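Quick one: structure below, then a few questions.
As you look at this complex, bear in mind that one protein chain is not there, while each of the others sits in place.
Labels A and B are assigned to the chains in the order they are written; within every chain, residues are numbered from 1.
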Amino acid sequence: MHSALMGTTSRSWGVRRPSAAWLAVPAALWLILFGLAPIAFMLAMSTWTSDIFGMTATWNLDNYRRFWEEPLYISVLFTTVRVALTCTVLSLLISYPLAWFLAERRGRAKAILLILVFVPFWTSYLIRTFVWLPILGRNGIINDLLLRIGIINQPLEWLLYNEGTIYLGLVYVYTLFMTLPVYVSLERLDRSLIAAASDLGARPFRIFLRIVLPLSMPGVLSGSVMVFLLSAGAFVTPQLLGGPSAIMFGNLIAAQFLNNNNWAFGAALSMILIVVVMLFVFVVGRRMGLQRVFLGEGV
Amino acid sequence: MDDNEKNTTGPTRRLLLQGMGAVGASALLPGAAFAQQKSIDGLMVNGILGGPLRAMIEGPTGVKVNDGPFVSSTDNVAKLMAPGGGTRYDLFIGVSEFSRNPVLGAGPGKERGLAFDPAKVPNLKDLSAIARDDLGTRDGKNYIVPVYWGYDMALYNKDHVPENDPLTQSWGLMFSEKYAGRIAWYDVPHQMIMVAGLHMGLKEPEKASASDLAEITKFLISKKKNVRAIWTTFAQAVNLMASGEVVVSYGWIPMRVALQKRGFNITNNWPSDGLLIWSHGAYIPKDSPKGNEAQAVVNAMLAGEYGAALTRETGYLSGSVAAEKLLSAEEKKAAGYDVRERGIKTYSLKWPSDLSRWVEAWGKVKSA
Partner (left out) sequence: MRGFPTMSRWSLALWLYAGLFFVVLYGPLLTLVVFSFNDGEVVALPLRGFTLKWYRAIFGMPELLASLANSFILGILSGAISTALALGLALAFRRDFLLKSLLLRLVLLPIIVPGIIGGVVLLLFFGYFNVPFGLYTTVLIAHINWALPFAFLTLYPRLHRFDRSIEEAAMDLGARPLRVFTRVVLPMITPAILATFLFSFTLSFDEFIRTIFVLGGERTVPIQVWTLIVEQIAPFLPAIGVVIMVISVSASLLGALVAGGVGRRGRA
C-alpha cells in the first residue's frame, strides 16, 4: 500500500520537468464545447418564450416568475431534494457495512466478491426497475409467497406504488456509486491504526466512530454526492414505481418536453435544478474541498 | 470500421450485421441493396409497421422506412419545431389536432409542413368522413393527412366489472369508489383532464376557463385515492390489467387488441359522456429532401390493403374507405368504424386553449 506522501510535488535535482498541462487541452476543449456551451445556450433559452407556434427570443424572466409564483414547483422541488437526501442516507447505511466487508476480504475472494457486486449493474437499469413490478405487485412474487406460507390473508398493497418503492428502486440501481468510493476509502485505511487502538483497550464501536468513520469520509462524501446527484434527476423510477402521487422535479421538466412544447419553460426549470444541485455540491465541497471529495486523498 | 465514424448507417452496419450472421437469421442480412435503397426516417407509432404491415408499405413504394423511437405526438411536434427540425425526420405521424398549429404555422407563408401533392398521393380521394374532418388545410392545400384514427376508452375486466352497468359505460368508471384501489390512470395531462371535463359535463373541456380548470383539478385530486397506479407506457398498462393489479384502466385500442388476442376477458367501454376520438395525421417537414418518398409512403398507408390489415393487426381504424370495403361487417363493428351510426356520443380530441396550464394542473394532481 502506498504511503500518504503522494501529494507532494517532487522536485527533481535540476532536471527540467516538462509541464504536462497541455495534455489536458483536448479534454478541456471538449468540455467547453459540449459541456459548457450547451448549458449557456439553455440559460439563454430559459429567458425566451414558447408558444404553440414555436419559440421567440423575448429575453425576460417570465419563466422564472412562473416558477416562483405557482406553489407547485417549489413544493415539488422540496420533495425532490428530500427524496434525494433520503436516498443518499439510505444508500450510505446500506453500502457502508458491505464496503467494510469487501475491504476486509483478501486475495481471490475479494476479487470475486467485487465482481459479484458489479454484475447486477451491467443489466439495463430500465429492466432492473421494471422487474420490481412482478415482485411487489398485488399478485406478485412476494405476496404469493406470503399468502402460501400463510403469514397473511390478503395481498399486501403497500409494497408497491408509493414513496417507499421509489426509495427501493433508486437505491437498488445507484448503490454501486456509493459502495465503490466507500470501499476504496476503507481499503486504504491503515489497519495498524485499528489494531493499535484496540490494543489500547478501545471498544469496536468507539474505534469505528473515532478512527474508521473520519478516515473514510472522502469516500462517504464522494459517494453521497454521486447518489444525491443521480437521485435528484430521477424521473423514470418515480413514474414507474411511485404510484399516483409520485412526482419529482425531473418529471416536471420531462413534461415540458414530452407532454407540452414549452421548451423555454423546461429550460428554466432545468436551470433551477442545476443551480439547486450545484449548491449542494458546493456546500459539501466547502467542507472538504471539492478536489478531495471527488478525488479522494489530498490533491 | 474506425474511420467510418461519420458515415453512419450503410457500410458499418452492414458489415456488423454480416458478421453476426452466425446467429443464423437470414432476416438479418438486408442485402447489398441496403445502401442504395430509397429510405426515409420517420417518427410514428411503431406498431403501425409491425408484422405484415411493413411489407405492405415498403413493397409497393420501394421505400424503406426507418422508424425512430416514438415517444409521443407532442414530442413529434417538438422535434419538428426544434431549430433544424426539418433535417431530422422526413415523415411524422401524430395526433392531427396537436400538430395542426405547429405544422400550419401562425399564418400563410409560415407553414412548417410540406403541402401534399394530390398527384403524388392519389389515394387522398379515398379519405373517409372522419378522416376528412381532421385534415390540416390552408388555402386549399393539405399539410396534414389523417392516415388512421382511433379513440380512447376505459378498459375493464369483464370478470370483475359488469358490462351492462351504466357506470361501466361512462368515464365515471375511472373515478368510481366502487373499484377503489383497482383503477389505473394515464399519465398524460391533456387526455386525463379532457376526460374528467367530459365526465363533469363541460360542453367544451378544451376551452376550460381557469376556474373550470381549478374545478377539474380538485375533482381529480379527490378521486386520486381510488387510483392504484398511473401508467406511462403500453407494457405497463397491459401488465396492470393482465396481472390483475387493476380491473379498470384508461386504455388504447391496441391494448384491447393485444389483451384479447392473448385470451384475457377484457374489453373497452363506450362512454356515454363522450368517446374521445382522435386521428393520427401524417405531415412532412417543409425542407425535407425526401418529400416524394414520404408522400409515396403516405399514399401506401391510405391503400385499402394496408388499412384493412392495420385494423386487423392493431385495431386502429384506417382513414381510407377503401380499407373499410375490405373488412367484414363484424370486423368493422368490433373495431368501431360505425361509432357515429351507433349513436354513441363522440368527442373529438381538441388542443387545449392553454396546454401549459393543463400540464401544470396535472402536476398539481400528482403532487397532491
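Heads up, the rule we're going with is that contacts are C-beta pairs under 8 Å (C-beta built on N, C-alpha and C of every residue); 3 or more make two chains touch, one makes a residue touch a chain.
Please read all numbers here as calculations on a predicted model, not as lab measurements.
For the chain left out of this panel, the touching residue among B:L124, B:I216 or B:A242 is B:A242. The chain omitted from view is touched by exactly one of A:I94, A:L156 or A:L189, namely A:I94.
Chain B meets the missing chain through residues 1-2, 5-6, 8-9, 12-13, 16-17, 20, 23-25, 27-28, 41, 45-47, 66-71, 82-85, 87-89, 233-236, 238-239, 242-244, 258, 262-263. Residues of chain A in contact with the chain left out of this view: 2, 6, 9-10, 12-13, 15, 17-28, 30-32, 34-39, 41-42, 45, 94, 97-98, 100-101, 104, 115-128, 130-135, 137, 139-141, 144, 172, 175, 184, 195, 198-199, 203-204, 226, 229-230, 232-236, 250, 253-254, 257, 263, 266-267, 270, 273-274, 277-278, 281, 290-291, 294-297, 299.
Keep in mind that, in the parts below, only the chains that are shown with their structure count from here on.
Centroid to centroid, with C-alpha atoms defining each point, chain A and chain B lie 36 Å apart.
By the touch rule above, chain A contacts chain B in their complex via residues 52-55, 70, 72, 75-76, 79, 133-134, 137-140, 157, 161, 239-240, 243-247, 251-252, 255-263, 265.
On chain B, the positions that touch chain A within their shared complex are 71-72, 74-75, 77-78, 81-82, 101-102, 105-106, 110, 181, 185, 187-190, 224, 227-230, 232, 236, 239, 243-245, 351, 355-356, 359-360, 362-364, 366-368.
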